[in-house]
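Rather than the whole complex, this shows some of its chains in their spots.
We call the chains A and B, going by the order they appear; numbering starts again at 1 in every chain.
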Amino acid sequence: MGKIFAALIVVGVPLTIAGSLLHWPSVAMFIICSVTVIALSSYMGRATESLAIVVGPRVGGLLNATFGNAVELIISIFALKAGLVGVVLASLTGSVLGNLLLVAGLSFFLGGLKFKRQTFSVHDARHNSGLLIFAVVVAFVIPEIFSISMDETKTLNLSIGISVVMIVLYLAGLLFKLVTHRGVYAALEGHGNAAHEEEEPEWGKKKAIGILLLATAAVAYVAESLVHTFAAVGEQFGWSELFIGVIIVAIVGNAAEHASAILMAMKNKMDVAVEIAVGSTLQIAMFVAPVLVLISLFFPTPMPLVFTIPELVSMITAVFLAVSISNDGETNWFEGLTLLAAYFIMGIGFYLL
Amino acid sequence: MGKIFAALIVVGVPLTIAGSLLHWPSVAMFIICSVTVIALSSYMGRATESLAIVVGPRVGGLLNATFGNAVELIISIFALKAGLVGVVLASLTGSVLGNLLLVAGLSFFLGGLKFKRQTFSVHDARHNSGLLIFAVVVAFVIPEIFSISMDETKTLNLSIGISVVMIVLYLAGLLFKLVTHRGVYAALEGHGNAAHEEEEPEWGKKKAIGILLLATAAVAYVAESLVHTFAAVGEQFGWSELFIGVIIVAIVGNAAEHASAILMAMKNKMDVAVEIAVGSTLQIAMFVAPVLVLISLFFPTPMPLVFTIPELVSMITAVFLAVSISNDGETNWFEGLTLLAAYFIMGIGFYLL
């Protein structure tokens, strides 16, 4: 498997460069870039996994989330520069839905096929639940509802205020998890580090970091080429811009998270798998989205924190489902299937919209 | 009590037949049919209870839900044939509200008057919570919101897609509960079968099945006569069609569930009572509703999965209340009263609408 992906990268990256220089047809470029991104993300997954063993599950999960979303942040900034505010909001929605329903769903489902019951830290689950509800049900809903009777300036001011609050709370959350309450709950639940010590990382720390950085750079380059194919591919396949933003970008763009979360789930390391899926959702909602709102102020078209109604309702219902399913710190294949079914239903909706 | 119901059936069924042949006045027929259905449902309750003792609480609960909803499925198919899409959606809403708030509320309240604290499986409660949120908050909300900017064909296609996903997930849920994870959680919680062995079923397996089938057939016949009285009765009492569909149909139509759930609650068998109330809700929402959407395609007026806003909002708020109250696996009389109060509030709303 590793050798196939290595081959795909060795072939895919030069092909992407050649194709973007020679202006190959969009559908061909779409397939080349997608496959290359997925292959690269498998390397990112393995590198992150190695690092996760070295640095422990919590920081490991953080690493995963960061390297999965760095790509998205870069692409979104380019899109904002081009004034594509709607596409950026759609891809933020897609990342939230993709991580919360598709990545978590696949992890729970595939992990659950192998293990009858899988557990993860109840305290982490509750911490995450509170933040998911804060981010999506409070911070995204308020501007949506209040902006109905506001002019554009006020809507933007509200968006800026909320964005600053979200970023501050996100950073405070890191402080809480990594400093003031580090290990407080893990000790209570008896989730010691004993189990992790036994494992041998595939790569050393330096090699893993090197591969991670290289693969991230390559993913960023290929992903940008990929983005330019979307409009033409959408036209050819009859996909709306919303469907491309919410579904296609999310699936390809989160392939790295998919890969590593599922790998972890199948090794019964649900703490890491959940940290990747939910942690990544939180990073998108509480950090990437508000940072993009603030960055957009430097571009001609500022981006208010106002999603379309179908986008917002999908995110809210996804949060309620994910919170209800993950709140007991236990998963099984059926809970994974339920999340996947919700993703599928929303996918049909965005396809037909 | 049993003798009174026997007498009511012996008198009620022939009267219903006579009345429908001789076209008796609607209000008289409404009373005769309602009383007969309730008397029949008490027999169904006793038969199901006998069977439940023989086959165990989980399959017993499933039996209850099935025989409570078979009647509704048959009536709804006749209504769809007559093009009464609005009435079918209203009676689906009524069944969800009736089971989740009225049946569960009465069970918790009356059981709670007898026992200070009653418990049921926390794992079942959480499994049900996840599915309730999936069915009502995800699968019913998405077509409602997305169809706002869709034409009729797309709305129907979305409804069909969602219906197929729901049926598949419902069947997967049965597989999970009855096959792959059968007894996994019960063993964990020490809910063994020891307590059930002691009880003697009222009727033997064969007699119980016979009575169950006969009573179901009779209920189906009487219920159909009952439905034909609704329009005239509604006019006479000033009830809107929505009120009849949501409240009256639900109360009479779910009398069987009422009877057996309350019987179980008062015997402190909350696992079965909850399985009847919530299991029946899930069967309506995740199986009966989508099956009716698919069946409606063979009739002149297809039925999209789009409720009215008051119907949908009532169901969503009922689900959040029921999930919040049942999530700890414990009940008392006050929790039952809270559910009943919510039902009463919605009843006033639908009455005045």
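Just so we're on the same page, contacts are C-beta pairs under 8 Å (C-beta built on N, C-alpha and C of every residue); 3 or more make two chains touch, one makes a residue touch a chain.
Worth saying up front: this structure is predicted, and the values here are computed from it rather than measured.
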item	value
Identical protein chains across the whole complex (2 displayed)	3
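Convention: only the chains that are shown with their structure count from here on.
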item	value
Chain A-chain B separation of Cα centroids, rounded to whole Å	40
Chain A to chain B touching residues, read off their complex	116-117, 309-310, 313-314, 317-318, 320-321, 324-325, 327-328, 332-335, 337-338, 341-342, 344-346, 348-349, 352-353
Of chain B, residues touching chain A in the complex	126-127, 129-131, 133-134, 137-139, 141-143, 145-146, 148-150, 154, 157-158, 161-162, 165-166, 168-169, 172-173, 176, 180-181, 184, 323
